[in-house]
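Have a look at the structure below, then the notes.
Left out: one protein chain. Kept in place: all the others.
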Amino acid sequence: MIAFWTLAALAVTSAAMIIVVRNLLHAVLFLILSFVGIAGLYITMSADFVAVAQVLIYAGAISVLMIFAVMLTPRSDRDNAGNMLQAPALVLSGLVITAVSMVAVETDWRLADRVAFESTATEIGDALVSPFVLPFEIASVVLVVAMIGAIVLVRED
Amino acid sequence: MAIDTEPLVVNIGPQHPSTHGVFRMRVTLDGERITDAEMIVGYLHRSMEKLAEERTWTQNIPFTDRMDYLAAMTGNLSYCIAVERLASIEVPERAQYLRVIFAELQRIASHAMANGTFVNDCGAWQTPLLYMFREREKVLDLFEMTCGARLTLNYMRIGGVAFDLPDEFLPQLRSLLDELPDRIAEYEQLLVDNEILLMRSRGIGVLSPEMAMNSSMSGPMLRGSGIAWDVRKADPYCVYDRMDFDIPVGHTGDSYDRFRVRMEEVRQSVRIIEQAVAQLPPGRHCADVPLNFRPPEGEIYSRIESPKGELGFYLISDGGPQPYRFHVRSPSLINLSALREMVVGQTVADAIVTLGSIDLNVGEMDR
Partner (left out) sequence: MQLLGRWYDFRDLGNGVARLIEALEDVGAPDGVIYAVTGLLGAVAILVFVAIAAVMNSWIERRLIARIQVRRGPNRTGRFGLLQPVADAIKLIQKEALQPARADGLVFSLAPILIFIPAILAFAVLPWGEQMVLADLNVGVLYLLALGSTTTIIIFMAGYASNNKYALLGSMRAIAMLISYELPMVMALLGVVTFAGTMQMSGIVAFQETHWSWLIFFQPLAFLIFLLGSTAELNRTPADISEAESEIVAGFHIEYSGMKFGLFYAVELINAVAVSGVITALFLGGWWAFGLEQWIPGWLIFIGKLYGVYFILIWFRGTLPRFRIDQLMAFAWKFLLPLAIVNVFAASIEVLLWREYDLSAGLVLPIAAAVNLALAVVLIAGWGRVMGAAYEQEPRRPRLFSEIDVPLPGDGPASGPAAASEPATA
């Protein structure tokens, strides 16, 4: 329980800091901290595979992508200055928050009565290739498309 | 799709492990690729050419030590030969041979250093450098035995050399000459076919023969670009015309060729020393030259083949005890002149390798 609240506080605070800090690279670093906090939450739910995958993919890979994006931004001061999009962004994020809290309040939360999986990785693997094989394959096709697109974009000719 | 990026201006040097001293190269980078490079020299300028005008002809010899401190012997030699030609001093036969022996030993030591640091610049973690230092160390021992100094030798004198050989010199030289070919073979085994070294230096810092000639290159730089030119053959001094040796010449003029040319030159130096030792005549080691001698009025340009290239001295005498003008054609500076053309378009890592293959010596460059 202590772990849950600590991690939740970590994730939420760092998520808030992403918006608050003005330095874009600091924002990315807070985002990573938030990812790590969420990974911790997964562990408290004994979803170790998901937690490790979260760290590996989000904290390790996606954030690097963001760092590259920030570093390639021409703006030299890398400032998170205010611009025209502030008002629409506020409205949009307000809507998202409302929707999420509506769902959270409305849902009939049941405590998990099963014991934790012996090995979640096996379960996930089984699930991916039997019931969810179609989304899985579609995801891989999308990734291949993205990869080919990236190669075409950077080809020098 | 072009993304606007800021060019990055980086100062490589003057404090940088790979500039071999205090040389500065200001490069403009696009990512890792060099789009512009500017050489900034002069951080080690000690005003030697001016200072030399205030000292007697003999007192100037130590300055030549401190120019190319990795090849002090050839610095001495070039200056002494220039003064001797200016004053028409006859140098005894034995001194001529001793000069050849020491100049070639110095070439071995200097090339060992050059190749070692070159491989170091390619990223080998000190190992080849320290291997080559082993041989350099033995050469320096020989120097120490003869003239007491290891780095700034001050061994050559106007009219000969300062000391004759000590008794234990020749046996120790013999053992060094015996083991050197094996050592060179060992280094070639380690480095020459090393895939990573080939990847790093093949096709890097290519200097075309035209470019090399137009920018007045000399030494291993010129020979690496495929031009068989060597002052020892072209304008023989001492007794090089009696020696039988070959000029190694590279194929494409890249960094690797220069590295191999130096490697091969060490072999040739061993050949020369062996012949010189075999022919070494008895006799005096120095002509009688008064300490305060005054060469007749006149001027001279005299050159020798130093390990780094054509080391020339341009001296003007007004008949006084000091040179009127003392100018050095230092190969390190002139070999650097094409660096910009060689590095633009390459990555930072390549520029370092190219710089390493030039074998510059800042002491000689800035004087």
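Here the chain labels run A and B in written order, and each chain numbers its own residues starting at 1.
Here is the rule we use: contacts are C-beta pairs under 8 Å (C-beta built on N, C-alpha and C of every residue); 3 or more make two chains touch, one makes a residue touch a chain.
Everything quoted here is computed from the prediction, not taken from an experiment.
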Shown chains that the omitted chain touches within the full complex
A, B
Given B:Pro14, B:Pro62, B:Gly226 or B:Pro321, the residue that touches the chain left out of view is B:Gly226
Of the candidates B:Asp65, B:Glu84, B:Glu104 or B:Asp121, the residue in contact with the absent chain is B:Asp121
Touching the absent chain when the full complex is considered, from B:Leu151, B:Met199 or B:Leu291
B:Met199
Answer key for B:Tyr131, B:Tyr187, B:Tyr237 or B:Phe326 versus the chain not shown reads B:Tyr131
Which chain B residues would touch the chain omitted from the figure, given the whole complex?
8-10, 16-18, 29, 32, 119-127, 130-131, 134, 190, 192, 194-200, 202-203, 209-210, 213-214, 223, 225-230, 233-234, 244-252, 256-257, 260-261, 264, 347-350, 352, 356
Contact set of chain A toward the excluded chain (per top definition):
23, 25-26, 29, 32, 36, 48-49, 52-53, 55-56, 59-61, 63-64, 67-68, 71, 118-121
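By definition in this document, only the chains that are shown with their structure count from here on.
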Give, as an integer number of Å, the spacing between the C-alpha centres of chain B and chain A.
60
